[in-house]
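One structure coming up, written as structure tokens, with questions to follow.
Here the complex is missing a single protein chain, while all its other protein chains stay put.
Now for subunit A:
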Amino acid sequence: MIRVALYGLRGHPAALAGTFVSIALAVLLVTVTLSCAIAAQRPELAAADPELADLATVLLANAAAVAVLAAAFTAASTLAYSAAQRQGELALLRLAGAGAGRVGAVLVLEALLIGALAASVGVAVGLPAAGAFAGVLPEAGLAPVGLDGALAAWPAWIAAGVGIAAVLLGALPVAIGNARIPPITALREAVAPPLRMTPARWVAAALLAAGALAELPLLRGAEDGTIAAYLVMLTITLIPLFAACSPVVARGLLALLAAVHRGGGAGLIAVTAARTDLRRFTATATPILVTLALGAGILSGSGTVSATLYSGAPADSADAVAVFTVVGLTLAYTAISIAVVFAMSTARRRRELTALRLAGASRARALGIVALDVALVLAVATVQAAVITALVVLAAAWSLVGHAVVVDVPLGTVLLVLGCCALLAAAAALLSARGALADPMPVGAAD
């Protein structure tokens, strides 16, 4: 069985690159932040300045948590996408007599192998990086002096474990969803089934919605100083809720766009291709949704709290630094996921782009259709992130009952983040599409 899994990995290196990169980065980030957070709590450091030590720990632990969450989302969507692309191969396993359990086990094993490989790379890079980071933090006034001397290696093992857990979390629903693939699929040209709201998605969505609702009483009862923290929690509950609902949400938004677009041409082609290949579409939309919603949700939540309670001046400038660091680290992290996911999924559109060229698309037109697709992904992710942000701001207003609520959405920063996402996504997708279009047409008996 290990051999089958290894074969799968070798056959689809590009497909699984997105999973690998997101997990390796998460493990790297968690290794760095967790070792520093734990070192800051060492008695000899914490005794000198307990407040500074606590600040460092909270800040770093938040960054670690966000990285793990983003990694789990990205891993789940890239694993789901690559499994959907491999229906034929999985069906061949079933045709060869493999039971549903075995197919599921192969998928989980594959994910575990990637996770283990990614975790090793993350730890190997993370350990020296933690040393460097621990040297810089005290200089910035964000951690007690002497942090680098207090570092231990064991948090790296926790980071590796967390990374593997995140990949498992992503792989389990994929394995369950694909294990029962009918063997007959192998005999037809493999078509990935359309992306739908499965029972598992409904259950996950219901649980997350219940979780978000359960956070509301906590928010209402929270002390002024902790409201921002609860809003972060609400944001990271709402993101997977929207990700779980992405089949209906993306389908609905694209249908709306198709209805509004009355012309033909590249717009019609791009929208139709996105609706047909909704798996690719949502796999690329997920890291952008995570980035935008985390940035806009957390910043707007804490901004509204600060503006209402302290007339704009944050309670503690260290708080602002903390929020900014968490968001900044996350964005840096998700930026790489965005680039990888777009490059990977566009490289797979080779057949599509080749056929378009054959039917009379110039290279520029084919690239234009890819660019339109990026715009569609951004639009759908932005709408979802805007709804999440609105919900977070509403919850903030609700928890600030009795105060004159001042809504503060840092539009400039959010637009900057959106611009960065757009640039990265477009660059990755277009470079990858250019590569796919570089060869002359592969025709004849060879293919």
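We take it that contacts are C-beta pairs under 8 Å (C-beta built on N, C-alpha and C of every residue); 3 or more make two chains touch, one makes a residue touch a chain; residues count from 1.
Here is the rule we use: contacts and distances are computed from a predicted model.
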Choices "Acyl carrier protein", "Electron transfer flavoprotein subunit beta", "Phenylacetate-CoA oxygenase subunit PaaJ" or "Putative ABC transport system ATP-binding protein" - which one is the UniProt name of the chain not shown: "Putative ABC transport system ATP-binding protein"
Listed residues A:Glu110, A:Asp148 or A:Asp277, member touching the removed chain: A:Asp277
Touch criterion as defined above, residue of A:Arg180, A:Arg196 or A:Arg351 at the omitted chain: A:Arg351
Residue, one of A:Leu268, A:Ala332 or A:Leu416, that touches the chain absent here: A:Leu268
Touching residues (missing chain, whole complex) on subunit A: 188-191, 263-266, 268-269, 272-273, 276-277, 351-352, 354-365, 440-447
